[in-house]
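Shown here is a partial selection of chains from the complex, left in place.
Each chain gets a letter, A, B and C, in the order it is written, and its residues are counted from 1.
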Amino acid sequence: MDQQTGTPAEVPIDSTKSSGVMQTLLHGPAGRSLGLVVALVVLILIGFITSGDRFTSSENMLVILRHASIIGVLSIGVTFVITAGGIDLSVGSVLGLTSVVGSLTAVQAAASESTWLIMVLVALLVGAIAGFVNGVVIAYGNVVAFIATLATLVAARGLAEIISQRRTLLVTNTDFTKFMRADFLGVPVLVWIFALAAAAGWFLLNRTTFGRRTVAIGGNLEASRLAGIKVKRHIVSLYVLVGVTAGIAGLMMMGRTTSGTSTHGYLYELDAIAAVVVGGTLLVGGRGTIMGTVFGVLIFSTLTNVFTQNNMDTSVQALAKGAIIVLAVLLQQRFASGKVRKAKKLPLKA
Amino acid sequence: AGALITGCSSGSSDSSAQPSNASSEGNAAAGEEVVIGFSGPAADHGWLGAINSAAIAQGDSLEDVDLRVAEGTNDANLQISQVEQFINDKVDAIVLLPTDGAALTAVATKAMEAGIPVINVDREFSSPAAARTTILGDNYGMGRSAGEYICERLGDKPDAIVAEIPGVDSLPLTQERSKGFEEALKTCGLDVDNRVPADFTVAGGEAAAAQLLSAAPKIDAIWNHDDDQGHGVLAAIDSAGRDEFFMVGGAGSKNAMELIKGGDSVLEATVLYPSTQAADGVRLARLIAQNKAMSDLVEVEAPKRIVLNAPVVTSENVDQYLPTAFTS
Amino acid sequence: MQDENPRPLLEVRGLTKRFGAVQALKGVDLSVLPGEVHCVMGQNGAGKSTLIKTLSGVHMPDDGEIFWEGKKVELSTPTAALSLGIATMYQELDVVDGLSIAENIFLGHEQASGGVLHVKKANSIARALLQRLGHGKLSPSREVGSLSAANKQIVSMARALSRDTKLIIMDEPSAILDAGEVQNLFRVVRELTSQGIAVVYISHRLEEIREIGDRISVIKDGQSTANNLDVAETPKAELIRRMTGRDVANVFPERTALSLDAPVVLEVSDLELTGHFDKLSFNVRAGEILGFAGLVGSQRSEIVETIYGARKATAGQVSVNGKRLVPGSVSSAVDAGIGLSPEERKSQGLILDEPIYKNVTLSTFERCARTGLLDETAERRVANEQIAALELRPADPLRPARTLSGGNQQKILLARWLVHGTTVLLLDEPTRGVDVGARAEIYTLIRRLADAGTAIIIISSEIEEVLGLSDNVLVIDDGQVLAQKSALEIDEHGVLDLVMKGSAA
């Protein structure tokens, strides 16, 4: 489900000396997420053992999901740039910027009925512009993505502060906040948005030319260029895409907190990148998995919840979290594949 | 704008934060031009933003003050070099809200030794020699006030569930607040059942509260350390549709006060933590630099230590505090 | 030739191209007719790849004109070339490892409507293409990263065929193919030309040119030295002279009789690498050249990599001069005196952005150093010695390895182990992509090393080369030794027969 290599059923892996169905499953695309499923199940078990029904209640599951949703949407976007071999450190800060500009639009446009739509459009536009700037600097200015987006991280935060005059702006449009905080079929709208973003992201990555080219650029930029792909243009559109997801996440944040401020999304970039990489997307590019990212986000979100349910000290949480990140990656790798050569090559890079 | 230090310096619980004080006439008159350096932590949340804006506004309003504002930072190393820069520039006084009191003590001492009076705001230095004057909010007192208020409301229910949403847990001021809170609760036999730290931001408050509400199916009272993150906390409470408890806030934002005044939210009260400390610091720095005294005191010099009060704002007295509340 | 009627499909006049200080092309002409196989020849670094890159929109020429079907064109991007109908198989593998075969084939021109992929359709077209190329057994959905270099080449070719082309440029397609695969390639080329599609074919193997080519153009030092020679009428010796400016006897150096009491240097016993080969035992004596003959994918590379410790053997042992090596430890192998010149020169052998001399001393800089301090003077001295001895061009020790031609890059790897002074040398495809002149030099060098007592294992896709160079030969298929023979006792057909029988069994 999580890979671009076609459906598992069609992949006979290798005619020579493959050792059975189990191997095939474990080393195939399904296996890549298996480690994560195991990690998540273990976490849930720990939650259940330590907190019982309070943890497994459907309300609590929704708390976990709602908490995951904003970082989740962000991570879907980040999955694309990382798959293409790039990185975006500015997503959190762009999220903050869109929330500020969005909230301000709502205030400016007063209480008119169309406000909501305008606000949404403006937020997405701001995200897209920030992404466009990133993309152009990276693709045409040849500035490494890490630095270009680090610069945007700093600049967008500053801009958001200037625009908001460092105040927390209230989102005055109650239609919007009500919608964002409502449930639909018993599931919060925020979670629906996350689910839709994941589904759309999966489709885009695995079933469209855009996705193929993203993987190709991440896997071999030069070969992609030789194959006639307009690499620079594609890179720009990738950063626009992740900018737009930051805009969506900004809107979700506005709905969830009924406010817009420059502090929204602070350090979210690290959470998003961690989720994406723990999920199995290669930081060097060339392989991306939306399913993995979703699992990665859920693991972190569940972890926080388990910690809270157990009233655990923040510092101990931090210590545990560090260990768990490494364990999750090790688990994921163990299940993912036996490609020794690959594994040997990768560790140091990026 | 903003309160005069004379107005809120007494430390008594009934002190008022009246916007202006007639007796300041003598000091208000422009004196010789003084250069004041101001350095504070990064304005990464509402209260600190208000601190900065109030200080800058204060500097602008005093025509004999040239206020130099260094980049807000949470990095002790950078803040030290900012102070060093002020020392090199031979400013007349420095108002310093240190990112970490202990870490800035040495350089503040250096400034004092260089003859530049340092006004220490909010986070205290580790040596008294490092500041000419210290203006502090009362963090411990804040926790106590919140605890006492909750005791008053729940004192008859020994098994009441009390929750706490502190700000950044690693800050000493948070620990002070929590300590005061815990000790006050103890006096009426209560304790903190759930504690989920946030980070002073709206989003952090929302996330922490959402987790808290899920972890604790029934709550009687919540103390949230900071009204800025409180905005998020309230959003989460609203989302969860919970209202079986009451909440006490902290810092005293305008929003929070308006909610208290409105009376239809779970927020019943908030404990004041003046956001005008740095502004007061600027005024005081000017007096010290110009060798003036505080008008309401008989003493001919500015006092050495001023601890601002941490009163509880409720629907009863909210009107009194609203005018000086900060917009987060 | 202009008076002969068919209008050239592609005509190039006076092309020049400079990279920084390197003038790669100094004035090249080329004229390709529809339906012909036009061979471009030249020594390593002559500018062949640069020429074809200017024709496929990768590099913009500095000067010169390109005519396509009589019209002057500017090929500023790969897309521009592709849309005219020029498809290229590049010398460096240009596939994306993380994508499937079908995805690689249709990269840049995906089977899709409205941006949504038709996976099934792409797979079935890909399957047909693979079948046409004689590789129907490859599943189009298999990830390209798991393919051998040879199969990647097939994917490249399928990609070129998948486009609507009038000209296919093949830059050394046969370098990583074995004899059978080359025949397969030729079959496809003939099929293409019979449809009127022109092929520009680059290879260092003269026999191939004779077999498939119609006309030949020769480049030397970035300049055309001969154009449109008729293949049938031009003797081999003349071609070589046009390329190198001298005479090269392309014969294998004479074998020195292996003395029977030469000590066994490398001892491999019951070596096993799960999934690749098991229970492998053989010895190599001092001064012996042992050849591994077999088809591509027969696990020969895996065997030498395991001996070298680059892969960790699951069982068995390797000893050098009676001393056992630590399995999976390259450094213990190197310390014991083994050197490996790996199969994939660029990704496994060289640090492309580092200068030549540092690449040469990559295994020895520690030894040159005193208490951890580099002695770059000594390093450059030993590197220069080898540069001179191997006639490495350009003879500039500071030139980054990236800017060297393939043959010269190969010489760097040999130089590395020459400096190191190994007792066992493992050579995996040492002449891949190397021109005739350099090839002869490398053969001589290998023989000289053997004569000096080095035990050598050599892998080559060219059976002729294995047989011509080695003392003894292991015929390997699917990780199994089918036969161990003296190189004199077996010929090319014998090897192929063995392999065919082996895989049939």
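We take it that a residue touches a chain if its C-beta (ideal position, glycine included) is under 8 Å from a C-beta of that chain, and two chains touch if they have at least 3 such contacts.
The shown structure was predicted, so the numbers you read here are calculated from the model rather than taken from an experiment.
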**Request:** Each chain type is displayed a single time; count how many copies of it the full structure file holds and write the result as a formula.
**Result:** A x2, B x1, C x1
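One rule holds in what follows: only the chains that are shown with their structure count from here on.
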**Chain nearest the overall C-alpha centroid of the shown protein atoms** = A
**Asked** Computing the C-alpha centre of each chain, which chain sits at the greatest distance from chain A?
**Response** C
**Asked** Approximately how many whole Å separate the CA-defined centres of chain B and chain C?
**Response** 72
**Asked** When the C-alpha atoms of chain A and chain C are each averaged to a single point, how far apart are the two points in Å?
**Response** 42
**Prompt:** What parts of chain C, by residue number, touch at least two of the other chains?
**Reply:** none
**Fill in**
Going by residue number, chain B touches two or more other chains at none
**Request:** Give every residue of chain A touching chain C within the complex, in rising order.
**Result:** 4-6, 10-12, 14-17, 207-210, 212-213, 215-216, 218-220, 222-230, 286-287, 340, 342
**Asked** Can you list the residues on chain C that touch chain A in the complex?
**Response** 56, 58, 77-79, 82, 88, 90, 93-100, 102-103, 107-110, 112, 115-117, 119, 123, 137, 139, 141-143, 145-146, 159, 275, 311, 478
**Request:** Name, in rising order, each residue of chain A that touches chain B in their complex.
**Result:** 51, 54, 59-60, 63, 66-67, 161, 165-168, 170, 181, 253, 256-259, 261, 263-266, 304-305, 308-309, 311, 314-315
